[in-house]
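With one protein chain withheld, the remaining protein chains of the complex are depicted in position.
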């Protein structure tokens, strides 16, 4: 029940606008990974490619199979999670960020209600600090509900999906 | 279940030391009665005698026949009331003052444990502001317990006696 | 200094006095009615004595029980707080008789200042301005016109036997005076069986401004500047501030001087308050002197840094004043709001009940004088004031912003309070400009009430 998020840089550089990635920027990326919950980073720029991964990069799996919700917020409206059975598992957000249901505005959503997903299959993207973090399923199962909307701000521990585990 | 305390002035005058009681002192006594729970006053001085009584002088009877005590105090230690039966009644102090078990230091106490008392019989004296207030029983019964000691300071609502009602 | 003081009061002022005693190293004796067993003043005091039933008449007004309690527990002095027995000269006198120091002025001073006629005479003799008017009854229209001319229109005709607005008439001109006079007489006669009337200058939109004075037993008297208590609802003060938006340094100095003159004429010592009505042109007129600590004393404490209650106790213990007039320096701006358990949307009906969570505001410049705590039950027997929130700011805008912040963060679960009403007052543009007067609530907030 661990999750290994992989980060892909979509913008040209973290700061944007620079043409070359210099040592300072790489240092910044390293420090960024070091101080955040993001553990893996792959970056492609013209001419080169960087891949970073934390030594001890497993973060606790934010899933919840109790019926109670982990928490709430005054700021962000949340839908009520519809948990239908004992094997239904809530997939919680491991971070604060913005929810994207698809790889790009033109793409199809990664998943729809009723879809069957395999372990390791991408469920959505969470963007934070302009880094795009693919959230993958830890297990195979059927999507019962999707509780976040495209471009919605997400807080830590917020329920994103309910998946009926196989 | 009403009590009509009778106040007897034992000292020569309220202020002490004065030889004559003047109109101001009488006025003071009248106001005193008016503003306190004391309702009856009899005063004897050389040469004259005053008797005052409030028009509407009945004060609520401070008795308690539940097992709980009316209250407590941080300042004054209280004995635990031993209530032995459903018909045992706590006689509570109707005022703040000093408890005297007898009419004078040389006299016998008004009552002892085991005594049988009649309605209207004096149980003790409570002194406040140098006025001596005889507390009388509202009903006939047998003294089960005496919870105040001679010369003990007493607060309002403090249990003085437990009387098994006839 | 006393070693043990009995506090003949309840609620926030009892707590306030216990605090002062603690800081002076004095043991405290609380008294309480059977309804107040769980009160904070009972918990806080070193000793506590139950003095009677829930109605104040049986307990907090029960002189015999209070004096007996003081004697039983060896108190040397009694602090009466405000209300209840605080201005009862008979009680003050009895304390002396029973060798208990009454923390306040002398009994005969309380008596004199409690008698409106005597108090006005003392003030007049000391050169303190009174609301101008006829010296007693006016018998004819001609006399009325002469008096009115002297004091200037508009004038108010009042029934000598009057009260409750009966027999009162306003006149702006000699012409209207004639008719007003006869209708006032008729009304007075009908209402009181007495058609005697007198004339007083009518003060339009007056401010209620009072001067805090402190005096010792050696004739030293100082004042701590003014409090503007103009914001009232049916003569009940709702919000007080110091300084007043109306006064300049010169006015402040003059009113302070006059207040001290009045206090000196009354041979006053202890803490006291000289109350004035102030008209728009800054003319001020003596109303009365309160011979006790006021509910709103904290605003003066906040701006001067002087602890009025501690000073009051020191004075009663025979110490000379700790301050000269030059030591008194006002800094910044202070506002007090009285938080009452009343429903402002329902004609300010009292709203007793059991409080849930109770979280008082804190942080910079905020003082709370309260006797409530979480799960405390507010009884219907006494005053509905449950807390005073007092704030200090560098200037009035900071004080106003801070008061809004403090009231907004005050959590008083399950109880309806006047906080929402106070917030409306604080947001009112006239209030923010400092335009307050005793009929502000009717004129500026009537749509809200």
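We just call them A, B and C in the order they show up, numbering each chain from 1.
Going forward, a contact is a pair of C-beta atoms (placed from the backbone, for glycine too) under 8 Å apart; a residue touches a chain by one contact, two chains touch by 3 or more.
Keep in mind it's a predicted model, so treat the numbers as computed, not measured.
Remark: the absent chain touches shown chains A, C in the intact complex.
The residue from C:262, C:368, C:416 or C:441 that touches the chain not shown here is C:368. Across the interface with the omitted chain, subunit C contributes residues 15-16, 19, 22-25, 40, 44, 298, 301, 305-307, 309, 331-332, 357-360, 362-370, 373-375, 392, 394, 398, 401-402, 404-405, 408-409, 411. What subunit A contributes to its contact with the hidden chain is residues 14-15, 28, 31-32, 35-38, 59-60, 70-71, 73-76, 95-98, 128-129, 131, 153-158.
What we mean here is this: only the chains that are shown with their structure count from here on.
Arrangement of the chains shown, judged by which pairs touch: an irregular graph that fits none of the line, ring, star or complete shapes. Centre-to-centre spacing of subunit B and subunit C amounts to 38 Å, using the average Cα coordinate of each chain.
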